[in-house]
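One structure, pasted below without further comment.
For this view, one protein chain was removed and the others were kept in their places.
And now, chain A:
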Amino acid sequence: MTAAPYNYSYIFKYIIIGDMGVGKSCLLHQFTEKKFMADCPHTIGVEFGTRIMEVHGQKVKLQIWDTAGQERFRAVTRSYYRGAAGALMVYDITRRSTYNHLSSWLTDARNLTNPNTVIILIGNKADLEAQRDVTYEEAKQFAEENGLLFLEASAKTGENVEEAFLEAAKKIYQNIQDGSLDLNAAESGVQHKPSAPQGGRLNADSQPAKEGCSC
């Protein structure tokens, strides 16, 4: 077809999980709109946001599914782990209970995603240092023990929000580069233009992230 420029080379699907009220939607909002959403309502089911960002010189479209933290939505949100290339597991540094629940979130994430899914642990509300209830060190240790990326961020000030999404994206990209994410196998049956320059889609479900489209 044409040599027209395309908008991005990959799509990465992300999912944001964690207890109710830890600021998942605010992180997403801060990331996509660069604004802090005060008194944000409880998420109903699952919401959705996208943004294109540059990762190692490649344009990557992040398609982010923000899940409700309320227990009653657990059954619904579990269906959204399918095919996620990255999972942002969020807790609130001022509420230990949200940290204590991480292992259950992690179990869900491990069971419902594929082994290559990059999981990043995010301690949100880092601006509330005075009310801190979970130390950086212990969370860091938890992350290391479980092979997770880790950052403390603040959806309010925007600190580390961009980085959190970017770190995960870099890691996913790296996985593609060293072949641990086998794009070719992924797309084999699914499609494509043979002229596709670089690889393929990062498919996680049948619809995973995709590759630079042909073009």
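Please note the rule applied: a contact is a pair of C-beta atoms (placed from the backbone, for glycine too) under 8 Å apart; a residue touches a chain by one contact, two chains touch by 3 or more; residues count from 1.
Following the convention adopted for this analysis, contacts and distances are computed from a predicted model.
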UniProt protein name of the chain not shown, from "Mediator of RNA polymerase II transcription subunit 8", "Vacuolar fusion protein MON1 homolog", "Conserved oligomeric Golgi complex subunit 6" or "WDR5-like beta-propeller domain-containing protein": "Conserved oligomeric Golgi complex subunit 6"
Of A:N114, A:N146 or A:Q174, the one touching the omitted chain in the full complex: A:N114
Sites on chain A contacted by the missing partner chain, in the whole complex: 1-8, 11, 44-46, 48, 50, 63, 65, 71-73, 75-76, 78-83, 112-115, 182, 185-192, 201, 203-210, 213, 215
